[in-house]
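Removed: one protein chain of the complex. Kept in place: all other protein chains.
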Amino acid sequence: MVHGEVWTLKEFFVYPNEYIYWAIQIVMYPFMTGLVAGAFVLSSLYHVFGVKQLKEIARFSLVFSFALLPCAPLPLLLHLEQPLRNTYVLMTPHFTSAIAAFGIVFMTYGMIVASELWFVYRGHFVARAIELKEKGSGTVDYLACGLFTLLTLGAWDVSEEALHSDEKAVKFLAAAGIPVACFLHGYAGFIFGSVKANALWMTPLMPVIFICSAIVSGIALCILSYIVVVKLRNHMHVRLLKKAGLQASEKLQGADIAIVTITARYLLIFLVLAISLELLDLIFRGYTAVKSWEILRRVIYERDFVKIFVLQYGLGNLVPFILLLLPRPTLRRVVIGTVLVLVGVFMMRWNVVIGGQAFSGSFAGFMEYRLPIIPESLETLKEGLFGALFVAGMPYILFFIFSRVMPVFDVKEA
Amino acid sequence: MMNRRQFCKEAMLIAGGIALPLAALELFDPTRLLAEKESGEKLRWVFLVDTHKCVGCGFCVKACKIENDIPYDAHVSRTWVERYIITKNGKTYIDSPNAARDGFTTSKSDQNLAGMVEIKDEELEKAFFVPKLCNQCDHPPCVQVCPVGATYQTADGVVLVDRKWCIGCGYCIMGCPYGVRFFHPVYHVAEKCNFCYHRLAKGMKSACVDACPFGARRIGNLRDPEDPVTKIITTERVNVLKEQYGTNPQVFYVGLTMEVK
Partner (left out) sequence: MKNHIWRPLYLAIAAVLIGLIVRSFIVPSDFGAHERGYMYGWHRKSNELEWAAIPVKYRTAKVCIDCHRDKYDDIKDSPHGIISCENCHGPNYDHPKNPKVLEVNRSRSLCLRCHAKLPYKDTLRGAMKGVNPESHYPQAECMMCHYPHNPKLASHRKEVKR
């Protein structure tokens, strides 16, 4: 079987070489970069615009953004037919291609987030390094001390002045990072929007739609993860006390509903923007009815009706919109709302990537995508359900590791 | 009231400002650019397909697969032939069974999942065959979107893929409006028709051109005014596929009608 044949079903006339080449990993990629961009923008809302209520979630979303970052190229590595040649994009970039922008943008963004994290946590690194040097014992502590010493980059000064310049640097980087984060995801939209050969993808609105839905997904994920992580932390706290035979003297604070509500407002703004642009695109296509409209209409309104109107627009946009606007918000409603938003954003990526390959370039045939569930080969493992779950779960594993070094709660300051 | 100094300053600014866009016009003078481009190259490969002559025997596809080491049973091909059947009640059936590797030996149209559609002789209004291959466009969108410079155009107009450099992202495959590209099942890099570049380099013609018994496929040099292919392209009524995409394809068709996708 040729690449793409095992998960493609052709109907009527499809060009012989046409298969669904951009499969689940290409759906995952903009989804992951969208989360990265959105998480960063959320964190910047605090650092740059000083929205004080977002302080707790800002630290969390910055570390989470960093955990998401290495997971963004992961779907690409799993998709490439020659993954070992992935560095060629950095070595001989062909900038007439939107994908070549990946190298520069990704590296720049990575350096900005890493630097910003360094400035935020430098005080913590110094404190931990000193603490481990004085009170540490055993190999693990020795290694940990070495790690924290390395992470200080030799900058041990934790005076008021030094910490103040740290804050100024954070503010600068957070501001500089916003356009880069937008570009990180905007270029992904450009990758699709500039392909004149694809009747569904080709629209100048694509980069803007992608950016808006990226911010939506990033904020939604941060709200959701924040609520879940706080709940987990409380659970573990109670269990630790129980183990020591003690009672919890006071209930630990749950996720602050006020913070969550304010964050959700920003989410709604971008949600409205994203859906407006998508509906605008749809209306224009139907109104102008160019050559491709006949086949696109059948894909959008018939074959993919449920995926687009029920899952993406209905469950992913309308229902969360109502849920998050209802008076007297509760954490449960917010959790359901953000989960639905994430489902909606995922379906948007699916409907663009897979939807764009649901019809043949001949406009005289259809292709159906069957996501491989049980892996029967390396190809169906990488570009199947398992590959997708691996990419989806990796940020949490990384976040767990990173939060050992850069904790998001009870940070020790020098 | 303006003094002389101010007037001179502003006049220079305005004159300079006007001169700038005018200078740009000079830089991008289309006739000059064309002359510069044309004078350099003596060779530009161009292909001619005569759809009146194609009988759908598929010898071209078979020859192409063997000549270019595309696994015979793989469901991809550098070139293929499409059959268009238009019935009296106005329906169009298009098929290309196995890329026409084994020719067309039945009047039934292969509609993939929708099954084989029996078309009786009495229902036939019009039917013909259309061979297709890479158009080696003058403005190849596939080359434009390659992120690493693995696919490129040679000075004589053929678009090639560097098998050692391609990372297999598939952007070029998505970027081609004609659907001629695919992933090579053995090398796992992008692949497509290259007019049998290895044969052209030895003074031979493409394998499909040699294989076609009816002369439906011909190759020539667009820069040679005495070339018989060039003469037909410049003097007779020929057409190209999907001209609206601005790709400037260099495969010309005689008898290309509106039904062709």
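Letters are used for the chains, namely A and B, taken in the order the chains are written, and counting of residues starts over at 1 for each.
We adopt the following convention: a contact is a pair of C-beta atoms (placed from the backbone, for glycine too) under 8 Å apart; a residue touches a chain by one contact, two chains touch by 3 or more.
Keep in mind it's a predicted model, so treat the numbers as computed, not measured.
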Looking at the whole complex, which of A:87, A:276, A:330 or A:377 touches the chain that is not displayed?
A:87
Cross-chain touch to the chain not pictured, restricted to B:74, B:127, B:240 or B:256, is B:127
Out of B:71, B:115, B:213 or B:246, the sole contact with the unshown chain comes from B:213
Of the residues A:114, A:310, A:326 or A:401, I need the one that contacts the missing chain.
A:114
Touching residues of subunit B against the unshown chain: what are they?
40, 51-59, 62-63, 66-67, 102-107, 121, 124, 126-129, 139-140, 143-144, 146, 149-155, 160, 162, 164-165, 194, 197-199, 201-202, 204, 207, 210-211, 213-214
Where does subunit A touch the missing chain, residue by residue?
87, 90-92, 94, 96, 111, 114-115, 118-119, 153-155, 157, 162, 165-166, 168-169
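In this text, only the chains that are shown with their structure count from here on.
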I'd like to verify one number: the distance from the centre of subunit A to the centre of subunit B, where each centre is the average of its C-alpha atoms, in whole angstrom.
39
Contact set on subunit A toward subunit B in their complex:
1-5, 9-19, 21-22, 76, 79-83, 85-86, 88-89, 91-94, 96-100, 102, 191, 194-198, 360-365
Per the contact definition, I'd like the list of subunit B residues that touch subunit A in the complex.
74-77, 80, 82, 92-96, 98-99, 111-114, 141, 144-150, 165-171, 173-183, 185, 188-189, 245-246, 261
